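Only one protein chain is missing from this complex, and each of the others stays in its spot.
Right after this comes chain A.
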Amino acid sequence: MRIDVDRSRCEGLGMCEAMAHEFFEVGDDGFVVVLDEAPDEGQRAFIRAAIDSCPVSALSLRD
């Protein structure tokens, strides 16, 4: 499982960080940084919720 960011879409709104700051952080440049790109399978539902919360659908999960 890998987290992908579409940097052309991300607007740095930070919802992903609000939902799961262990995995996402917005940087000073206003783009999200993925802190752990290949997270543990057990975190799937948690990360899924964070990905779904992104207002501009900039995040996706890949297996």
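Following the convention adopted for this analysis, a contact is a pair of C-beta atoms (placed from the backbone, for glycine too) under 8 Å apart; a residue touches a chain by one contact, two chains touch by 3 or more; residues count from 1.
As a convention for this text, contacts and distances are computed from a predicted model.
Missing chain, UniProt protein name, picked from "FAD-dependent oxidoreductase", "RNA polymerase subunit sigma-24", "Carbohydrate ABC transporter permease" or "Glucose-1-phosphate adenylyltransferase": "FAD-dependent oxidoreductase". In the full complex, chain A touches the hidden chain at residues 12-15, 17-18, 21, 25-28, 30, 53, 55.
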